[in-house]
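I have placed the structure first, in the form of structure tokens, so that the comments after it can refer back to it.
Missing here: one protein chain of the complex. Every other protein chain is in place.
Order as written gives the chain letters A, B and C; numbering starts at 1 within each chain.
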């Protein structure tokens, strides 16, 4: 499967752009995060890395599909 | 002694004006209040009646003089 | 800045007076005239202040707050005279490095101002009027 992933904040710097395509066997949020950790070890140095699916924070066991809007959410610092 | 007393809020209505002169033997805040209670019993119906001397809340046993700026402070309701 | 004024309060100006380049947070409390009290329509309010003493008391409150919280700026403005529903009666603005202190200090200032400052309001209804909180039976707020 090929997932399009949006990147924000520090993850945009680490991935080298606002959007990336991740190839992956699995279909869960956890599998996607592991794949990203392999490909971009710098992500493991963050305080946290949440993943949003369709504009909502997702649980690790959530199943994703190629048509979902997926985004990397490093530690937020708004306000 | 004759004390000039400023009146605010509901005490202005009860005393019938912004300022009153109170004749009194005693020289304390408590004596002044008692005298006012005699002369204007409606004051006794208030939730409280504090007296300020020279722009500061005064204790009952505080001594007053004719040159002090004395004011009646009914329950406040600013804000 | 402590101000007792008959003119409409410029909220933005009060905020600007309190603001500081070192501050990350400004908390602002705005008291407005409600169009109802105890289920009755309020036509207007009359605010009266013992001005010199009110400024004194508010200054004491600010001094206390400045000792308890790291305030970088503050401003208090209280309106007197005739106010219609929706109009601003009081503005307290407090700036501090972080947000929690700005909330705490602002709430302390308005709570203590309401308890101590010699300022009174009379509610004018369609069928009568009443000095707020003056008499036990009529206690409101």
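Going forward, contacts are C-beta pairs under 8 Å (C-beta built on N, C-alpha and C of every residue); 3 or more make two chains touch, one makes a residue touch a chain.
If you're wondering where the values come from, they're calculated on a predicted model, not measured in any experiment.
Participant: Could you run through the displayed chains and say which ones the absent chain touches?
Facilitator: Displayed chains contacted by the hidden chain, ordered by label: A, C.
Participant: On chain A, what residues meet the omitted chain?
Facilitator: 6, 8-10, 12-13, 45-47, 52, 55-57, 71, 73-79
Participant: Mind listing the chain C residues that contact the chain we can't see here?
Facilitator: Answer for chain C: residues 11-12, 15, 19, 21-36, 85-86, 95, 97-100, 102-103, 106-107, 110-111, 141 touch the chain left out.
Methods note: only the chains that are shown with their structure count from here on.
Participant: Farthest chain from chain A, going by the mean of C-alpha atoms per chain?
Facilitator: Greatest centre separation from chain A goes to chain B.
Participant: With chain centres defined as C-alpha means, what is the inter-centre distance between chain A and chain C in Å?
Facilitator: Roughly 48 Å, centre to centre.
Participant: Calculate how many whole Å lie between the centre of chain B and the centre of chain C, each centre taken as the average of the chain's C-alpha atoms.
Facilitator: The mean C-alpha positions of chain B and chain C differ by 25 Å.
Participant: With chain centres taken as the means of their Cα atoms, state the distance from chain A to chain B in Å.
Facilitator: 71
Participant: Could you list which residues of chain B touch at least two other chains?
Facilitator: There are none in chain B.
Participant: If a residue has to touch 2 or more other chains to count, which residues of chain C qualify?
Facilitator: none
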